[in-house]
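All remarks here apply to the structure that follows.
The other protein chains are all here in position, but one chain of the complex has been omitted.
Here the chain labels run A, B and C in written order, and each chain numbers its own residues starting at 1.
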């Protein structure tokens, strides 16, 4: 683990062609890091995320992704992601589609060093017909059908969290989503944080903490989850999500918005 | 969930012939409940526990168990469990033996509604040769060998925890071991607690809490983990563990000790 | 969202002013759905209509109901409806919040949820749901969000309640894509696969309440909302809809139900600065 700026953390750890996971289940979505990836113009990415939202709509709209692995794509509480939807409907984005439980367990399997996840799922559903990576085996004891999908092992996972201590351990509170699993499943991992503190101080004995040795880099990014939120720091900017619908509907409006608000916005 | 006395919780939920798990990883071992089971004289039990310690030595010494499923048996930091060891060496106790990781994942599989656990383990070890429930399958994606063991699904799991709120939700802090999984894997579950509080009050957003609907009964048992400990309440009684070595070494000394300290001690 | 104004009286010409309070068809739908929940339920809640119904139940007749959202919040008691599945409000008012893999493994797959509450873009007569795609999967007319947790909810919960607005585009004879297994394409697949949970036992719409026929598992109309005719239901259903031998009339929303629901929506709108969650 080393402390880096957001710029340097992305420059060092995100490469063209990477399998990249930006995780955050509505909460703690790593927007600042995502915008920096857009500014640095990475290409040919495989984007992984349970709930692709605006940040992936932006990356896909900027032509940075060739493939998306996901389980629910939408603008939560608002509607569609128009850039993503256009890319899918046009056929310019390859998709690998799961359900939430499957994908969460695929991260879990990656974190646990397993080649695949085993669970109950997809029986009677059409999803296995469109995703050849959904397979079935038999329980060696009961003969029951068990579903398998490959473990997720991103080249790099990026998360946002509340704070790091001076050793680079990272504390996550609130809706913790699948971030711990996504970090532990990854070959490299970057955490942006609201702040760095000397010591976490009094806390739950069972706090959700990623030890420094599980991270490649930690970078300070105040309000780094905006327009998502950081429990204990700032609320979700619902208006941003609502306004996004009109921005992303039109290709040119989208381009102009991205130029002004991301490309020329610096970090 | 209903609030019961320890006596009534055991009377109602622990039956002769049950597969019974008393869990607690050194911390929060449910001694008070175990002693009540001894007083009520249950028979023909299959005892399940990762780390059988004094309470299982006592139950086995009292002839209550026909089978033990475990992964490490000993008096932690002291030595052997003489009653258990005698029963095994005499052949009067059937044993099913795993390693810790396997057994923890078998509880996890039970909690997750899976028929078996899948993990990496036991390769090159003699354990599969003496436990026919350790089997191997191939990963359908990579062809790698994956180890399987049946999920643990106790008839009843008993744990001890720090406190319950008035709804019967149960909070566990400190070394939480495998208790959540053991409760969720079980058909019935009983928690004894140090105290019942009106409300848990301010706490971590991600506190380890078993909701009331996962429990059959909650019973107050102050110092219910003694000679084990309850983080935040009282320390481990190391002298009790050390003294146990002499008590359990001799069958008659053991019998007399149990009569005086358990059978005639009331709850 | 369009909502049919309706009154708490019988259908047909009205010689007198409506006897009950004024309410919309969406309110009727939400109220009817809420009533199906009880204090002992552990309910896995989807965003939107399910969330409104579940919280209405909690704020009226089922104060001890336990609401679970897929973001990991257990036994949550939001004061306002969430705009997203991961709103901070859900976590702040929860008993505790677990990681998402745990939510799906221990709570859903582990069988710790009594009722899953779902919507979808399309439903068929056997309660199968599509939330993936309209048109072909490889050449979509409309790409929908996808399963999210719905596939697992359909499998893991003790039973499934569906809440959807009635329309021929949504109530279709043949799903474009089967995302969430109900009773199966011919009503028997779920049983044949040996799945032990019940699947869809209730389908609440803005027109009626449907329940599966015990023999065929086809969702049949069990109750019409006040003022709704069989013909209206037929028109809005894409298959040849069947009615139970005895079709009841849904009790109209009570004054208390309406007041609590409207107050919930008003609080929600104030909190989000939007009409978020106002679908019902």
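Here is the rule we go by: a residue touches a chain if its C-beta (ideal position, glycine included) is under 8 Å from a C-beta of that chain, and two chains touch if they have at least 3 such contacts.
Bear in mind that the values here come from a model prediction, so they are computed numbers and not experimental data.
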{"item": "Interface partners of the hidden chain - shown chains only, full complex considered", "value": "A, B"}
{"item": "Hidden-chain contact residue, picked from the options B:13, B:163 or B:236", "value": "B:236"}
{"item": "Candidate in contact with the missing chain, chosen from B:107, B:213 or B:254", "value": "B:107"}
{"item": "Selected from B:97, B:155 or B:194 as touching the chain missing from the view", "value": "B:97"}
{"item": "Which residue of B:62, B:139 or B:176 touches the chain not shown here", "value": "B:176"}
{"item": "Residue numbers in chain B that touch the chain omitted from display", "value": "25-27, 50-51, 70-74, 76-77, 80, 85, 88-89, 91, 97-102, 104-105, 107-108, 119-127, 130, 174-178, 180-181, 208, 229, 231, 235-236, 238-239, 241-242"}
{"item": "Touching residues (missing chain, whole complex) on chain A", "value": "108, 111-114, 167, 169, 180-181, 184, 203, 205-209, 211, 213-214"}
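Simple rule for what comes next: only the chains that are shown with their structure count from here on.
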{"item": "Contact graph of the chains (line, ring, star, complete, other)", "value": "complete"}
{"item": "Maximum centroid distance from chain A, chain identifier (CA atoms)", "value": "B"}
{"item": "Centroid spacing, where centroids are CA-atom means, of chain A and chain B in whole angstrom", "value": "38"}
{"item": "Rounded Å distance, chain A centre to chain C centre (Cα mean)", "value": "29"}
{"item": "Chain A: positions in contact with at least two other chains", "value": "119-120, 174, 176, 208, 231"}
{"item": "Residues of chain C whose C-beta touches two or more other chains", "value": "91-92, 97-98, 105, 109, 156"}
